[in-house]
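We show some of the complex, not the whole, and keep each chain where it was.
Labels A and B are assigned to the chains in the order they are written; within every chain, residues are numbered from 1.
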Amino acid sequence: MPIVTITRRLRFNAAHRIHNPVMSDEENARVYGKCNNPNGHGHNYTLDVSVTGPIDERTGYVMDLGLVKQVVTREVIDKLDHRNLNVDVDFLRGINPTSENLVVACWHVIEPHVQPARLTRLRLWETEHNYVDYDGRNAS
Amino acid sequence: MPIVTITRRLRFNAAHRIHNPVMSDEENARVYGKCNNPNGHGHNYTLDVSVTGPIDERTGYVMDLGLVKQVVTREVIDKLDHRNLNVDVDFLRGINPTSENLVVACWHVIEPHVQPARLTRLRLWETEHNYVDYDGRNAS
């Protein structure tokens, strides 16, 4: 059977502050600039979830996109939407919410829920000019 | 000379919480739902600034769009971008930052700076599914 990748786009609106408590306030301000604003700022995030596998001969689906939406909404979107990423989200506890750290954290939450298909890419848009991609790879 | 309306689109990313201190916490939660989350959430806002006037015969412009950008960036965008709308912005002091209140507050800041052309519309997008328009009218 042909191997196809299906992608579902989902959205959430959240506040965050980029800040690493290991660094001094001065270093945080210098490294992160306006993203370190003490009272935070926010974004309309877009998350593209890509799942890969063979087409099921009976259904004609790799995986029901309605199910992808349901699972990702329950596991990730409902916990991030209309929240403050620095304080409100269990799976982000202790994580500095850069886009890079955020996409990796989402990967670990979503990845077990799409089997037997495989999660092959998460693309997280922070604005319409910036996005980050993660495919599960780590530096050795 | 022909009367033309020119529009410049600008963006800012901000955190906010919809909350009216006149109401109890319970009423705030009931009226505003997830928008009342105590630690806030955020958006990539888009502001479309429309200015109307006759075409200047010498320049072929109603008003230099570069100047519209410069004025609105200085007076509004630089004060809103990467900020928390509930606490960081002088011209929003004491204002519950709904889109409606926000667009009216921006109108009063921008309006004096585009003369002799006339500010004829502000359109504020909070997400790609919601926007509000203000043209300076008040209920009598």
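The rule we apply is simple: a contact is a pair of C-beta atoms (placed from the backbone, for glycine too) under 8 Å apart; a residue touches a chain by one contact, two chains touch by 3 or more.
Just so it is clear, the structure is predicted and the values come from calculations on it, not from any experiment.
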item	value
Oligomeric copy total, full assembly; chains in place: 2	6
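In the analysis below, only the chains that are shown with their structure count from here on.
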item	value
Chain A-chain B separation of Cα centroids, rounded to whole Å	29
Residues of chain B touching chain A in the complex	11, 13-16, 34-35, 37, 39-44, 81-84, 86-88, 127-128
